[in-house]
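Below is the structure I would like to discuss, written out as structure tokens.
Every protein chain except one is present and positioned as in the full complex.
By written order: A and B. Residues from 1 in each chain.
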Amino acid sequence: MTFLPYVAASYTLGVVVPAGFALAAWRRMRGASARLAAIDPRRARRAAAADARSQAEDRP
Amino acid sequence: MTRKRRRLYLLLACAVGVGSASALALSAFQSSLTFFVTPTQIAQKDPPPGQVLRLGGLVQQGSVRHVMDGTEPEALFRVTDGKSSVMVDYVGVLPDLFREGQGIVAIGSIRPNGTFRASEVLAKHDSDYMPKEVVAALKKSGHWNPAAGQPPPAATWWDKSKFKPVDAMRQAAGTGRTGG
Partner (left out) sequence: MTVDATASLAPPRRNLHRFANPGRFLRLAGVVLPYLAIGGLVLTTIGLVWGMFFSPADWQQGDAVRIMYVHVPAAWLASAGYAGIAACSVASLVWRHPLADLAAQEIGPVGAGFTAVCLITGSLWGKPMWGAWWVWDARLTSVLVLFFLYLGHIALIRAFDNPERGYRAGAILALVGAVDLPIIKFSVDWWHTLHQGNTFSLTGAPHMYISMLWPLLFTTLGYSLVFAAIVTARLRAAVMERRIRALLLARVDERGVAERVAA
């Protein structure tokens, strides 16, 4: 293949840059959702409600 | 008038202002925004010898001669835009795309005798993308000679109703592959 170094460099760039952005965005999203889950009162309430419901189901 | 609507109109007014200001600025700098001048423009303006110019056009068919300038290869050719042409000479390695009929940009200056001395030659490829086989087939069938000019208009490559290349083109590609 002629001009292989130029083509290979372009393809590398076209893979590495979007992959880097995607990975960073994914990690940021995961971190934010974990931190939010730890302090979110709404989610805590929902979890407590689910807890109560499962306990109610456990009772005969 | 609501506040939202007022903000929208204000924004549109600003857009018109910024747009027309840019249009004026761009048309004022027209000559410096253009990357190269054509042989016709050189013939009209007659720039002073020694002034560095970028000359753009097609390499005229049948005009290319290679000679030796001492130990270095020298290329002599005419650059044309269809109306007028300029003789160019260049010592050095030409880009891969250089050939007769190819668009090029030569950087250099006019000599007093009217020929153009290039210190650098850049190749300009056009916006038509085709496999080699198709071009070979078109050449063989006499539809198009790449050295002589532009490819046949793109509309003829396509059968609009089917969004596929027209049959003649596909057949040309087919014969090109079996033939070569």
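Heads up, the rule we're going with is that a residue touches a chain if its C-beta (ideal position, glycine included) is under 8 Å from a C-beta of that chain, and two chains touch if they have at least 3 such contacts.
The model shown is predicted, which means the values in this text are computed figures rather than measured ones.
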Review point. Quick one: which shown chains sit in contact with the chain that's not drawn?
Key: A, B
Point to revise | Of B:A43, B:V64, B:V91 or B:M130, the residue in touch with the unshown chain | key: B:M130
Study note, to complete from the structure: Where B:G19, B:P49 or B:G114 are the choices, the one touching the absent chain is B:G19
**Study point:** Interface with the undisplayed chain - residues on chain B
**Key:** 1-2, 4-5, 7-8, 11, 14-15, 18-19, 22, 26, 30, 33-38, 56, 95-97, 102, 105, 120-135, 146, 154-155, 157-158, 160, 164-165
Review point. Hey, which chain A residues sit against the chain that's not shown?
Key: 1-4, 6-7, 9-11, 13-15, 17-18, 21-22, 25-26, 28-29, 31-33, 35-36, 39-41
